[in-house]
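Below you'll find the structure, written out as structure tokens, and then a few comments.
As you look at this complex, bear in mind that one protein chain is not there, while each of the others sits in place.
Moving on, here comes chain A:
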Amino acid sequence: MGGAAETFYGVIRRQGITRRSFHKFCSLTATSLGLGPLAARQIANALETKPRVPVIWMHGLECTCCSESFIRSAHPLVKDVVLSMISLDYDALIMAAAGHQAEAILEETRAKYKGEYVLAVEGNPPLNEGGMFCIDGGKPFVEKLRAMAEDSMAIIAWGTCASWGCVQAAKPNPTGATPIDKVITNKPIIKVPGCPPIAEVMTALVTFITTFGKLPELDRQGRPKMFYSQRIHDKCYRRPHFDAGQFVEVWDDESARKGYCLYKMGCKGPTTYNACSAVRWNGGVSFPIQSGHGCFGCSEDGFWDKGSFYDRLTTIKQFGIEANADQIGMAAAGAVGLAVAAHAAVTAVKRLTLNRAE
């Protein structure tokens, strides 16, 4: 892992990359971030003059799918990000150092780049039993997280685990797994939800921070607006079928073969904010809906606890039975309807008997 004081440009020139290729890369990155042509020059300028941002990448309770996604980024290639753009000083998963040597880097970075490094967290800390459900370097992960967060510039919460809690925080959440923003409250936190987040979204975000030295604009829920301001539904290529009223009714029917809208199959595209339908996956090859399965909203809060992946309404458990809003509502309206009919019948009988008595 190289020193953080060097610039990106210095590093890649040393690796034998031409100035021409460097500018190509800047234009491409500017385009993928949705910025104008002038931004390419700004990016180039920043990468030539600014020292690389030190990044500490930590793993809490997680499955490493975020890292798996990250290393498959195509634009930019993750090797460029890890080896050139940022100074990835610590990542237990892909670093060469191990044991005490590795842990020493944490202390070193904390002391040397106080308030300057970015803390990227994959997974979340479990809080029950004093955090004993996730031990990292002989200590509960939550302690390590708090310590490293203290002197960081900002925190990137990778994935749905760090952003919302994800599967380990699903009911009944025995380990007390808690999203980052509920544990660290005094630092800017960027949520990059998704299980996992899209590779290009991850690397583009890192590019943005290293380029401009600041955080991107975030929405109400702390997600970068550039990737999470629209729903899957808004950019879905099957949207014309939705507007026309052409739906898949059961799996493998004629409509499914024609690639109609999966709305009735419980696709959660209309309630899910992510860039899948625009950026897509595996270098832009496909995304779930394109493969014929509905979105199940992996980047949304509590997506494990909302009932079936094939139902667009949240399962309501308060009534002892599992039902959705329409079933409960229809039952209630039906019961009231019956009550009204019965009441009307009694009223009629009473009136008839009264009339006869008179």
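Quick notes on this one:
To be clear about the criterion, a residue touches a chain if its C-beta (ideal position, glycine included) is under 8 Å from a C-beta of that chain, and two chains touch if they have at least 3 such contacts; residues count from 1.
Simple rule for what comes next: contacts and distances are computed from a predicted model.
Within the choices "Manganese/zinc/iron transport system ATP-binding protein", "Probable Ni/Fe-hydrogenase B-type cytochrome subunit", "Branched-chain amino acid ABC transporter permease" or "Dolichyl-phosphate beta-glucosyltransferase", the name that UniProt assigns to the complex's undisplayed chain is "Probable Ni/Fe-hydrogenase B-type cytochrome subunit". Checked against the full complex, the one of A:9, A:70, A:90 or A:260 touching the unshown chain is A:260.
Within the full complex, the residue among A:27, A:173, A:290 or A:314 touching the omitted chain is A:314.
On the side of chain A, the interface with the absent chain consists of residues 164, 219-221, 225, 229-231, 234, 240-247, 249, 255, 260, 263-264, 268, 270-271, 297, 300-303, 306, 312-314, 316, 324-326, 328-330, 332-333, 336-337, 340, 343-344, 346-347, 350-351, using the contact rule stated above.
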